[in-house]
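For this depiction, one protein chain was excluded, whereas all remaining protein chains were kept in their positions.
Right after this comes subunit A.
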Amino acid sequence: MLYSQGEMLEKILLLFCLSSALAENLCRPDASNGYKVRLSIKRALGDEAYVWNQDEMFLFRATLAFAMRNHLSGQDFQVSNILVCDETPRVSFWFIVTSPLDATRPVGKEDVEEAIRKSRSRINSAFLLTDQTLEFIGIIPTLAAPVSPDTPPWLIVFGVVMGSVGAGIIVLLVYPVVHKRLKKDEEEEELEEEEGEEETRRVKTMENGAAGDGAHNLSFTDDERFTQM
């Protein structure tokens, strides 16, 4: 019995060593199922940058576990399923995700990528960073589509400009015609007033009826005389 216990202990120890060794082997740079992460905290936050330490790393692993849970619902990812290695002072490291059911089996690259894409904004905001300052090398951030309003603004401005210019042209073309007509009306009114005065004068001198008419038509009769030549 003692021997079997010792053997059991040895076996357990061996398994433990193997698994941790395997775990370490799972996470390495250029791992086939792993991704490299790079954070540029100082570039993003400047003076308010926080120091990257193991607590922050814990937060990262927890956030990533959240992302995996979010994507593969049902599977209970733990912080221990996120293995991290090759940390540099740059603040970059490699990580690999292992399945909660079998700690030796890594989760496929596509699933990890999908999970990260889905929860990218949550991961970014946990660290007060953006797509450009929290980089997952190999996962291209989905680009924000350029803002395009329904009516192009330039059409509106063009409409305003052309409308005012067109109105201006119409005013400038029509105004002198209207002005002339108004003036003509005024002149006709004045002429009628004068004629009216003349008529009252003519009535007084009606004995020379024909001459009165002739006073108006004199110019015409003169012309007739001249043009006969």
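Definition applied: contacts are C-beta pairs under 8 Å (C-beta built on N, C-alpha and C of every residue); 3 or more make two chains touch, one makes a residue touch a chain; residues count from 1.
Here is the rule we use: contacts and distances are computed from a predicted model.
A.B. asks: Write down which listed name, "ALA-interacting subunit", "Beta-amylase", "Carboxypeptidase O-like isoform X1" or "Transporter", is the UniProt protein name of the chain that is not shown.
C.D. replies: "Transporter"
A.B. asks: Would you mind spotting which of A:Ile41, A:Ala67 or A:Ile123 touches the chain that isn't drawn?
C.D. replies: A:Ile41
A.B. asks: Given that one chain is not shown, which residue among A:Met57, A:Val91 or A:Leu128 touches it?
C.D. replies: A:Val91
A.B. asks: Among A:Leu9, A:Leu59 or A:Ile140, which one touches the chain that has been omitted from the display?
C.D. replies: A:Ile140
A.B. asks: Since one chain isn't shown, list which residues of subunit A touch it in the complete complex.
C.D. replies: 38, 40-43, 88-92, 140, 142-143, 145-147, 149, 153-158, 161-162, 165-166, 168-169, 172-173
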